[in-house]
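Sending over a structure as structure tokens; questions will come in a sec.
Omission of a single protein chain aside, the complex is shown with its protein chains in their original locations.
Each chain carries a letter (A and B) given by its place in the written order, and its residues are counted from 1.
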Amino acid sequence: MHTSAVRGLSVGLLLGVGAGVSHYACAQLPPEPVKVEQLATPPKPHWVWVNDIGFFAFPDGRAFLVDGDAGALLGMLSTGYSFNAVVPSRSSQLIYAPESYFSRGTRGTRTDVITIYDAIHLLPLGEIAIPPKRASIMPMLAGAALTDDDRFLLVYNFTPAQSVSVVDTRARKFVGEVETAGCALVYPTGPHTFFSICGDGALLVTTLTDTGQVAGRTRTAVLFDVMKDPVTEKGVRLGTSWLFASFEGIMHPLRQTPASVEAEATWPLFTPQELTQHWRTGGLQHLAVHSPSRRLFAIVHQGGPETHKDLGGEVWVYDLSTHKKVQTIVMRNKIGSIQVSQDPQPLLFACSLESNRLDVYDATAGRYLRSVDSLGQTPTVLVTP
Amino acid sequence: MRRGGCCGVGFALVCACTTTELLAQPPALTPPTQANYMLNCMGCHVADGSGAAGKVPSLRDTLVPLAMSPAGRRFLVQVPGASQSSLSDLELAQLLDWMVRNLSARAVPPDFVDFTAAEVARYRRYPLVDVRGTRARLLAATWERFGTMSGTASGARR
Partner (left out) sequence: MHNPIDDLVERLARGMARRVSRRHFIGGFGALLFGAGAVPLLPVARGESRPPAQGTATDPGDPRTCEYWRHCAIDGFLCSCCGGSVHSCPPGTEASAVTWLGTCHNPADGHDYIVSYNDCCGKSECGRCLCNRNEDDKPLYVPGKSNDYNWCAGSQVGIAYHCSTARIAGLAK
């Protein structure tokens, strides 16, 4: 193009731009400093932690915090070897993560710690050393838990000897190890009490003193038949009751009493008709409870015996007052873990080991809403903050 | 154990292989009590009962001393690995006898009495909560006859 014409064109363009929306001629994108986001507090009801053990890269455990409404990743934690799950404190200001590290990644000295994270900045505030015995297991919420007063963090150990490490979160130190020979995992039942499930189908109830020492350990009677139809470890809690499902879909409610735990009447998830169609419950985290409406959510599939870890294509919802199924939510994808938010308009979160995607449903309408993809390697269990 | 569709394949293979191969080396059946040890105990206590240093206690030094007193015999039945196993009382009695006679590094005293199903049933009714403490107390009580134990709670190998 001829130079003068170019000049003319340029001037014309400038004038045109200037004449049109005059403020754009002077506006420029200002330079931006890098800043670091921080999270709102308290956590929103529709947030969820997606824990990831990283099955093909155990040294690189992670936990992803997802906003279920926005369908967005808010941030994450790096949580070490063979990671189980985050344990948020009820105060919502802190998140505890039992973590294991090798000095050389997969070898060298093993160190186990409880890392204390600030829930707003997702940064470690400190750590509490615990015996390097934390059970390396398929992730389960009962692998570690806070007592009901948030004072003591309990961590299940397996070496293969079975015990529980007790951590005083106020003093921020390990205070002792409770021998729980023959019994596994931790299910809190009060300010300083918890139970573990024993290999004969009884429970071991442990009471701690105000300083986290063992005040007493007692076994209940045998509550279920381990050989014929054991309960899965994936119990859920509603108020002062723990609800466990057996391999064959029988619900075993356990009620807390001041000194112990008692079995209440069992009830079946499946009608005789549904049993003839081979309906079963299964998955890594196959049960969830919505406390305000007293509803139980269970992942179900059709399959033979011993398919209690199979993925399922539906979630059935039960009214815990009537023990009747009230809703079927068909899953868009086969899933193995579910969790429900505890607000009046709950979301149902679902994921599986076979995909790094989180699916989000309206739990009341039973309607698929959205998915959040690319969440780590092998998402395991879901925890609401 | 799943047999399912594999049986068909198996028959075909059996028919296809030579007589010489079939007759060459019939496998020796593991005696049932030893098989019970394998399936219920060997996973942690390993084949010779020596366990894993620092993790699983050795049985080799402690089976005989414990089996020579009522309290010790009760412990051997009540320890969760034994009492919570799927073995019947009789099978557990036979297994404990087998262990004392086959896994002990110590000579079995002539006054050792075999476990009976009735005895096992009696002890098994009361599960043990304080395993570590009970074991330590019992072993301390046996030192007079058997000397100090090297099979400590930390699982030191003999």
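FYI, a residue touches a chain if its C-beta (ideal position, glycine included) is under 8 Å from a C-beta of that chain, and two chains touch if they have at least 3 such contacts.
Not measured: the values here are computed from a predicted model.
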item	value
Contacts of the hidden chain among displayed chains	A, B
Contacting the left-out chain in the complete assembly, out of A:159, A:207, A:241 or A:260	A:159
Contact partner of the left-out chain, one of A:97, A:284 or A:329	A:284
Those residues of subunit A which, in the complete complex, touch the missing chain	55-59, 81-82, 100, 102, 105-107, 110, 135-138, 140, 158-160, 162, 183-185, 196-199, 226, 230-233, 278, 283-284, 303-311, 334, 336, 352-356, 373-374, 377-378
Subunit B, residues in touch with the chain not shown (by the definition above)	1-7, 9-11, 13-14, 16-18, 21-22, 27-30, 34-35, 38-40, 42-44, 46-47, 52-53, 55-56, 81, 84-85
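Quick note on the criterion: only the chains that are shown with their structure count from here on.
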item	value
Contact set on subunit B toward subunit A in their complex	44, 55-56, 79-81, 83-84, 86, 127-132
Complex interface listing, subunit A residues touching subunit B	159-161, 179, 181-183, 198-200, 202, 204, 217-219, 227
